[in-house]
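Note that one protein chain of the assembly has been removed; the remaining protein chains are unaltered in position.
The letters A and B name the chains in turn, as written, and every chain counts its residues from 1.
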Amino acid sequence: MNSELPTRYEIRTERASARSAPSRYGAVFLMFARNSLVRDMTFRANFIIEVISALSWMSMYLGFYILIFEYTPSIGAGTGWGKYQFFAFLATTLFVNSIVEAFFMPNTEELSELIRSGGLDFALLKPIDTQFLVSLQRVDWSSLANFLFAACLLGYSLLKIGHVPGWPQLLLYPLYVGCGVGMLYSLMITLAATSIWLGRNQTLYDFWFYITNFSRYPREIYSGTYGTPLNIAFTYILPVLLVVNVPAWLMVRPLNAEEWSLAVYALVATAACLALSRWVFGRALLSYRSASS
Amino acid sequence: MAAAAIHASPSKLKTWWTILRICIEERLVYRGDFALGTLMRFLPLVTQVFLWSAVFAGTKQQEIAGYSYRDFVAYYLLTNVARAFSSMPGLATGIARQVRGGEIKKFLIQPVDMVGFLLLSRVAHKLVYYGVALAPFALVFYLCRGFFNGWPDAATMTAFVASLLMGFLIGFYMEALMGMLGFWMLEVSSLLFVFILFTFFFSGHMFPIDMLSGWLGWFFRQMPFQYLAYFPAAIFLGKISGPDLAWGLAVEFAWLIALIIACRTAFHYGVKRYAGYGG
Partner (left out) sequence: MAIIEIERLAKSYRVYQKKEGLLASVGGLFRRQHREVQAVRDIDLHVEAGEFVAFLGPNGAGKTTTLKLLSGVITPTRGMARVMGHVPWERSNAYRRRFALVMGQKNQLWWDLPAQESFRLHQQIYGIEAAEFERVRDELTSLLDVRSLLGQPVRELSLGERMKMELIAALLHSPEVLFLDEPTIGLDVIAQHNIQTFLRHYQETRGITILLTSHYMKDVAALCRRVVIIARGRIVYDGSLSGIIDQFSGHKVVTLVFPTEVVPTGLERFGEVISHQAPRVKLKVDRNGIGELLSAILAEHTIEDVSVEDPPLEEVIAEVFSSIAKEPAPV
């Protein structure tokens, strides 16, 4: 082979596509969502059972908190988390979790299976971002049942509190729910990607569940000698406490200066989490070994 | 310890010992899983402690349903011990999957009793688990010793240990029974879901079930789920004592016998049905 010969096979740049990249990714996602729905509707009975199961877990939890509020007027003294404020908080938790469970959970769970069986090969062959492909290829529509439940719960709670959030808050709320989803997704995909290195990782999902467990309560409950360090760690280092708290504040009360600054920090934290998880995912892919069937 | 048919013939014992050893080895392969899993068991406890501390701060009372703040923390610590005995992750789904996938044939061909095998494999799992988990458990309890009023007396302690061991068996036979529904139903996941929901809330894992009053509380206390978490913890804390305790243990034992019989019967008829299909 003579290196001075002109190379016939030049690296081609992206074939000029009629559509821009974002719209192509949008079209692919719609196709994922559509195919998942078609699939769900083929197994309708199963779908209904899943909806019922999601709703009953929720009702059980709600029942537990109703029981707690039988014994106390608020969670924490002077924190402002009365029964209906807390229910609004719960609704926010539900919004975030139902989105994560509908769009990301089935895929990240699938990811370690794909790694184990070597099925990730196909994702790596496609001329589309691999992380996008493996994160979104299945949509679990039944998980969105809790989304509707959350909407009702939030509406009812706000009615009971008698507080009407202003326009800025109403606009910021979906943004911060989105940030919460982004942070949880980052954590999830990072954990899932590590199964390329660690192999089977059932406990990683337990870990995810346990860590996100911290996000399910108002930030104020983590106080005192042991609580404060936890509070700081889960706010600034692994920001799971910002996932639900920030959007929930927006709905139930005016934010104070510290809370506003945390709201700004939440935006930065989301961006950092997403960037970090993307880096880890990329690193992990380099070590992918592709099991033979 | 098992009510499974372990006859005392030496060769049989040797078979079971081999099975137990292989199961332990298999468990040890997933080392990373193990170390992490043990540590993480205590994470939910942390949030519960903070939640109840905040609840007590919110209310002006010293006790909620007869439990002080210290009692609550002690209760959750103890339910963790109880669940370490009674939880059987993946047992029911595993059995159902084996039935559906035809792997169950293995047990019909080989001279090994399936229920006994599964029980031993769980014993192995638990032994390895305790081996690894004993240190973190001891550490957590030592750090949290301030939440307890010292050790209970010997009789209470004996009852506590008995309830833990029976809790393990009740947990096993309940899950196994659930899995064996796979002989009759193609899709057991929906029923399993209800079962998991019940064990989560009715066992007392989430809150002491005597917090509930009225018919709902009465209903909770009639179910066998309480033996998986609430009952041992309540014994240790002295919530149940004297004749109540003896009666409670007797009822637990009756439940255990009933579950063993149900499980054996289900397996017997399930296998018959399976063989009948020629599957």
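Definition applied: a contact is a pair of C-beta atoms (placed from the backbone, for glycine too) under 8 Å apart; a residue touches a chain by one contact, two chains touch by 3 or more.
From a predicted model like this one, the values you see are computed outputs, not experimental measurements.
> Of the residues in subunit A, which ones touch the absent chain?
Where subunit A meets the chain not shown: residues 1, 5, 7-15, 17-19, 24, 27-28, 31-32, 35, 38-39, 42-43, 117-122, 124-128, 130, 133, 286, 288-290, 292-293.
In this text, only the chains that are shown with their structure count from here on.
> Between subunit A and subunit B, what distance separates the C-alpha centroids? Give it in angstrom.
31
> With touch defined as at the start, can you tell me which subunit A residues reach subunit B in the complex?
Per the touch definition, subunit A meets subunit B at residues 46, 49, 53, 56-57, 60, 63-64, 67-68, 71-77, 79, 198-204, 206-207, 210-211, 213-214, 216-218, 220-222, 224, 227, 230.
> Which of the residues in subunit B end up touching subunit A in this complex?
Per the touch definition, subunit B meets subunit A at residues 30, 32-34, 36-37, 40, 43-44, 46-47, 50-51, 53-59, 61, 64-65, 187, 189-190, 193, 197, 200-201, 206-207, 211-212.
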